[in-house]
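Only one protein chain is missing from this complex, and each of the others stays in its spot.
After this line comes chain A, so read on.
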Amino acid sequence: MDITPATAAPPPLGAAPAPAGQKATTRPGDRIFLALSRGSGILLLVIMAAIAVFLTVRATNALSHNEGNFFTTFEWSANSTPPVFGIAVLAFGTVVSSLIAMLIAVPVAIGIALFISHYAPRKLSTPLSYVIDLLAAVPSIVYGLWGALFLVPHLGGLYSWLNDYFGWTGIFEYHDGAARSLFTIGILLAIMILPIVTSVSREVFLQAPKMHEEAALALGATRWEVIRMSVLPFGRSGVISASMLGLGRALGETMAVATVLSPSFEIGKSLLDPGGGTFAQNIASSFKESGEIGKDALIASGLVLFVLTLLVNGAARLIIARRKEYTA
């Protein structure tokens, strides 16, 4: 701030001439806007720090009373004396259901996005993208109710089919019972993250440079080959970040999971076994009946989810940054 231009040196081109000893005029509008935007930026950092401190302090309190191993115990009795709780089941349930959701949603979303951006006539593509965006606006409790009342009773057939053909793998073994399993949660989460993955991918595909599409066309490429040669390579990083956005939502989804799942603290051998749990679902289901230590234990599990989400976002940013040169 205290650097003044040397007296003899001519001012650089484009810089406002500022005679020594005289401050450049700043207008009140600029000062107000600067203060506002700087304040917002600082506020954001303060809030983030406050959340982190709050989570860490409360979590430490619970962990110091915990009689079980926080990472390996298959139990959540945070309100008994002494408290015993561990996140193994929650971590497993969260990661597995979100992975199932990704495996189902991402290919379908890419297909829909390509259809809207490159195959559908304009008359169809505009209303279709509108409907997709609308899907994202449905509250998650509505998805939860639909999942519990419609999806669960109707999945028996699919479960039996999976058992007949893939039961030998062990993870698709099914014995009669309500389909309130991690697999059902995965399907439900897939439907819930489909809109966000689709609309971000669609935007990226629409930005694929026309000149590369024409280059492929002029070589005698079919429509699919044009997409493979020019659209998909261009859209790759965008699809990755879209998927990570979806994954973030799936990891943190609460109400839909809590409505559908019948929670239990064991890890079933088969994905189709009822039971299991996720971080967010466990917090929502047990918070009200929890005492002091119980609440802190839930906060500790929330901290783990927070870190998990941060890691996913960081990984996505790394992947995108590494491929930046191709998006220009």
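In the analysis below, a residue touches a chain if its C-beta (ideal position, glycine included) is under 8 Å from a C-beta of that chain, and two chains touch if they have at least 3 such contacts; residues count from 1.
As a working rule, contacts and distances are computed from a predicted model.
In the listed set "Phosphate ABC transporter ATP-binding protein", "5-methyltetrahydrofolate--homocysteine methyltransferase", "Cytochrome c oxidase subunit 2" or "3-isopropylmalate dehydratase large subunit", the entry agreeing with the UniProt name of the missing subunit chain is "Phosphate ABC transporter ATP-binding protein". Only one of A:156, A:233 or A:275 touches the chain withheld from this view, namely A:233. Which of A:84, A:104 or A:215 touches the hidden chain is settled by the complete complex: it is A:215. Touch with the chain that is not drawn comes from one residue among A:225, A:266 or A:292, which is A:225.
What chain A contributes to its contact with the hidden chain is residues 122, 209, 211-212, 214-222, 225, 229-230, 233-234, 326, 328.
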